[in-house]
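See structure below.
Showing chain A:
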Amino acid sequence: MDLSILWYLIPSVIMFACGVYGFVTRKNMIAILISLELILNSADLNFVIFNRFLFPGSMEGMVFTLFAIAIAAAETAIAIAIIINIYRSIGEMNIRLTNKMKN
Partner candidate 1 sequence: MFANILIWFVIIPILMMAGLGLCSNKGMDAIRTVMVVGSTALLALAIWLCVDFLGLRAAGVTDEMLHTGSWIWYAPLNIHLAVGVDGISVLMLLLSAIIVFAGTFASWKINPLPKNFFLWYCLLSTGVFGFFISIDMFTMFMFYEVALIPMYLLIGFWGTGRKEYSAMKLTLMLMGGSAFLMLGLLGIYWHSAPQGGEPTWNILEIAHNSAIDPSWQNLLFCFTFVGFGVLGAMFPFHTWSPDGHACAPTAVSMLHAGVLMKLGGYGCFRIAIYLLPAAANELAWIFIILTGISIVYGAFSACVQTDLKYINAYSSVSHCGMVLFALLMLNQTAMTGGILQMLSHGLMTALFFALIGMIYGRTHTRDIRQMGGLMRIMPYLGVCYMIAGFASLGLPGLSGFVAEMTIFFGSFQDADTFHRIFVICACSAIVTTAVYILRVVGKLLLGPVQDEHHLQLTDATWWERLATVTLILCIAGIGCFPNWINEAIQHSFVPIINAIQNSAV
Partner candidate 2 sequence: MGVTLPILILCLPLFMFLLLGIGGVKMTKKTAGVLGILGMGTCMTLSYIVAFTYFFSGDAAFIVDGVRQQFQVFDVTWLAFTQKLVVNLGFLLDPISAMMLVVITTISFMVHLYSWGYMEGESGFQRYYAFLSLFSFSMLGLVVATNIFQMYIFWELVGVSSYLLIGFFYKLPSAVSASKKAFIVTRFADLGFLIGILILSYYTNTFNFVEMTGNPFQVLAQTHGATFMGASVLTWAMVLIFTGGMGKSAMMPLHIWLPDAMEGPTPVSALIHAATMVVAGVYLVARMFPVYCVVETAMTFISVVGAITAFYAAVVACTQVDIKRVLAFSTISQIAFMMVSLGVARDYNIPGVHYSGLGYMAGMFHLFTHAMFKALLFLGAGALIHAVHSNDYTKMGGLRKYMPVTHWTFLIGCLAIAGIFPFSGFFSKDEMLAAMFSSHWFWGAWMTMVAGLTAFYMFRLYFLIFWWEENPDYAHHKPHDAPWQMSIPLIFLAAVSCVAGFIPFGKLVTWNGAPYTIHIEPAVAATSLTVAVVAILLAAKMYMKKNDIPTKVKNLCPGLWTAAYHRFYWDEIYQFVTHKIIFGIICRSIAWFDRHVIDATMDGFAWLANKASWSIRGMQSGNVQAYVLWYFLGALAIICVTWLCLI
C-alpha cells in the first residue's frame, strides 16, 4: 500500500471544511479565530504536500508555508489583541453584538 498524495490531501480537505464550518457557525470571536487557524493550517499542509509529491527537488512549498506560519502568527496576535480590546470596552465576545464601531 502506497501513501500517495491523495492520502495526505484528504485530511487536509476535511480540516479545511471543518474550518469553514466553524468560521461560519461560531459566534464567539475566539472560536472563529480558531476555525481560521484550521483553514490556514490546511492550506499550509497542502503547500507542503504538493511540494513533496509533485515537485520534489524544490522547496517553494515549504518556504511559503514558513512565511504563512509567520504571517499567521502575526495575524493571530493582532486579532487576539483586538478581541481583548473589544471585550474590554463592551464586555462581549459575540460577533453579532459587535456590529457598531462606536458603542
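Throughout what follows, a contact is a pair of C-beta atoms (placed from the backbone, for glycine too) under 8 Å apart; a residue touches a chain by one contact, two chains touch by 3 or more; residues count from 1.
Regarding candidate selection, all candidates are chains of the complex that A comes from, given by their letters.
Since we're looking at a predicted model, the values are computed, not measured.
The candidate list 1 or 2 contains one chain touching chain A in this complex, and it is 2. By the touch criterion stated above, chain A contacts candidate 2 in their complex at residues 20, 23-26, 32, 95-96, 99.
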